[in-house]
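Partial view: only certain chains, each at its native spot in the assembly.
The letters A and B name the chains in turn, as written, and every chain counts its residues from 1.
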Amino acid sequence: MAKPLKLDPDRLFPAEERTRGIARALYAEVAGLPIISPHGHTDPAWFATDANWSNATELLLSPDHYLYRMLYSQGVPLDALCVPSKAGTPATDPRKAWRTLAEHWHLFRGTPSAMWLGHVFGEVFGIEVQLDAATADLYYDTINAKLATDAFRPRALFDRFNIAFLATTEGPQDDLGAHHAIHASGWDGRVVTTYRPDAVIDVEHEQFHDAMKVFADKTGEDVWSWDGYLAAHRRRRADFRAAGATATDHGHVTAQTANLSHDEAERLFRTILSDAWTPADAELFRAQMLTEMAAMSVEDGMVMQIHPGSFRNHNGGLFASHGRDKGADIPTRTDYVHALKPLLDRFGTSTALSIILFTLDETSYARELAPLAGHYPCLKLGPSWWFHDSPEGMRRFREMTTETAGFYNTVGFNDDTRAFLSIPARHDVARRVDCGFLARLVAEGRLLDWEAAELAHELTNGLVRRAYKLDQPAPAPVAAAA
Amino acid sequence: MAKPLKLDPDRLFPAEERTRGIARALYAEVAGLPIISPHGHTDPAWFATDANWSNATELLLSPDHYLYRMLYSQGVPLDALCVPSKAGTPATDPRKAWRTLAEHWHLFRGTPSAMWLGHVFGEVFGIEVQLDAATADLYYDTINAKLATDAFRPRALFDRFNIAFLATTEGPQDDLGAHHAIHASGWDGRVVTTYRPDAVIDVEHEQFHDAMKVFADKTGEDVWSWDGYLAAHRRRRADFRAAGATATDHGHVTAQTANLSHDEAERLFRTILSDAWTPADAELFRAQMLTEMAAMSVEDGMVMQIHPGSFRNHNGGLFASHGRDKGADIPTRTDYVHALKPLLDRFGTSTALSIILFTLDETSYARELAPLAGHYPCLKLGPSWWFHDSPEGMRRFREMTTETAGFYNTVGFNDDTRAFLSIPARHDVARRVDCGFLARLVAEGRLLDWEAAELAHELTNGLVRRAYKLDQPAPAPVAAAA
């Protein structure tokens, strides 16, 4: 007989009864607040076309690197999961791929994926039995049937999920057509883009040269000259702001910044374009560009997000067969103290600039990030990220940053996901863990109940709205972007 | 209506009822024990002159970098807080500065500053309402009125706080006049100095050259020759010991030590004085001097404290306008295993030497510091320091060091503060967190109740008295210092 699927209404709250009671009360205050998703990777075309998704595998399994990396680690080939390779989408029957997931579902015990998907299955699809080999087909059929209905089209779910703001991520080489279509459609969902220029900044990125050509085409600037290249960034930033963007995002290998003179930067840019560059040149150019982006943010008000520290495409064999973003990115040690100093030497005392720092190296929380954010006016701390976007990861984030940076130098939650259906689950986990943390402080006499209630609201909606400037009018376009 | 200020008598104890009961009983044993403060930065002149402090802002806000760094991080200019710059003390009305603190008091929620100041407000000043914009003036007036009374003069508070021992920190270039005045006064408070020679050891210190001149004057030695320089250290150490010092303190960028021959050290010293030195020379000289200081400690019995790992004056702009110690010091990764080996190769098996190690890099607790202190006779672990002097920081310290180093290779608590009025609060936090940790071990069957009671006493008074040799007669002066 199938085992029942039922979400514990007290899940993620501390077990101790008095603390749990406080957590429950705090959560009751914020459980129904709208979702603000200021950083993520959903596809804007979903909201532009509002087309139905096709099936459970294509929507929930084959794009989710959290899922297929775990299965792969236990010997399941990616082809068996319908994960596209460079040769295209494998011929595997999607139903068979779903069964493979179901048979291996025990691997996810204790992981956020199990918690997120449990929420998707139970709350979004209303399924009442556990996923396992015996229920795989029931799941597959139920999900597909619902996905074919109007109630499960992207905009309907957006409304049902009570999403007040959703940012996607595009590069300067990308089309903003889907965003324009959304705005032109008259639909009132607030979906905006984010400026992520990595592909035209990182010469080690396999798409650099193609992206630069598109960058030139889209801007009409001479992107092969240093001044033209900077002007092109200004133009695209203006385009992005016009499409609602309030932020940029930078996914560099390290957090290194630089502060070169105009002439030094120009020479470095010529080296980068010459193909005679070394890895050190590539790193220095990325470093300089973080500072250039900060300079432009001072001009146009866009909030910078820095997501450093991932060793991308670590599995050489898999990168050759399947390309990037296939669950083979591994965090590395990341320094912030020395790395950010060149940028901070220029803008550190500015209150006009706002930079949100993320990390995959939790050792930096208490040692580097909280002290930096607890001092510099321009720095704030993004939430626990990626591998650390989990109950234990969130708890460690709060425990290691709050005492030095406080709550008010943090920026609420980011779901950072392309798995649209899991967005409510992810925000719910964050709200529950934050309420549990606040409850512990109250139970230990470190915070008063009314302070905790105020903070629960701040951590859910207040801080994120202010940090990402969601309620500020966009500044007037600056001259350089004209 | 103002919100009541009332300290939770069970604050900082674990919430679970049985564990809390054990913690409460342990705390009852040590709550009233005298305060031993073996390392800190109070001004000895306070106790020499016993003059009243002037006002709340000058005493509690403008010298407290924990407070103004947080306000600065949220865009409050230091001038608005009466923090002195190189141009002098700003003209801001101290009452207005206090109001600014009050208006931003919510920023400190969940931080040790809130807990410490809550204790100062409630216990030391007897205030019964929360600090906020509406009560700012009430606070300011109440505090100032009390500060003007005899009961709030430094010596009266020293007695009221039940302080049995208080060490300040001075450099070889500093006058010990205040200490001599204290001793000459007949007052029975035990206030002593600590030998902190950084300014005459670190050529990258902006006061190095001035400090060296005073060092020469005060000792009559030829401090510009290597042997004279070492002799000058011996003389000043003897002066400091005569003023009650039992310890030295070393605030280097890293924990690096060196073990050069006399000739190599002499050559390096000439390079340092030549102004042709590189940063590597400066580092090597600091490293060699730690070993020289250890050699002198073997002679004169002074306990060494090493406080490494702070990137000082990280904010270039602020350092230019305001100078050092303005809340802009940021921790960095710190290695101990390779760094200490040269010194340990000379003195590692000695039981005559005692070195207390501190860290701003918590990753070293379980990985490096506990294994080192759990092996070398000369090494002990200082308590969690600075950004980690906090409930969570103390808990992590115990969790990550106890299993390998035990309790007996630690040295009790340091308040390390210049905020004299917060000393009872800080020791109280440490006692509560330690009792909570011991209580958890008892509740989990890892420690017996009578063992925990003995340990509570040791962590409060026993270990610190022995580690800092407070009950040992000073050794006879050695020949070299004659």
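As a working rule, contacts are C-beta pairs under 8 Å (C-beta built on N, C-alpha and C of every residue); 3 or more make two chains touch, one makes a residue touch a chain.
All of these numbers come straight from a predicted model, not from anything done at the bench.
Taking the whole complex of the structure file rather than the 2 chains in place, the copy count of the single sequence reaches 3.
In this section, only the chains that are shown with their structure count from here on.
The touching residues of chain B, counted against chain A in their complex, run 3, 7-8, 10-17, 69-70, 72-75, 106-112, 115, 311, 314-318, 327-333, 360-363, 387-388, 390-393.
For chain A in complex with chain B, the touching residues are 14, 16, 18-19, 335, 337-338, 341, 344-345, 348-349, 351, 363, 366-368, 370-377, 379, 399-400, 402-409, 440-441, 443-448, 450-451, 454-455.
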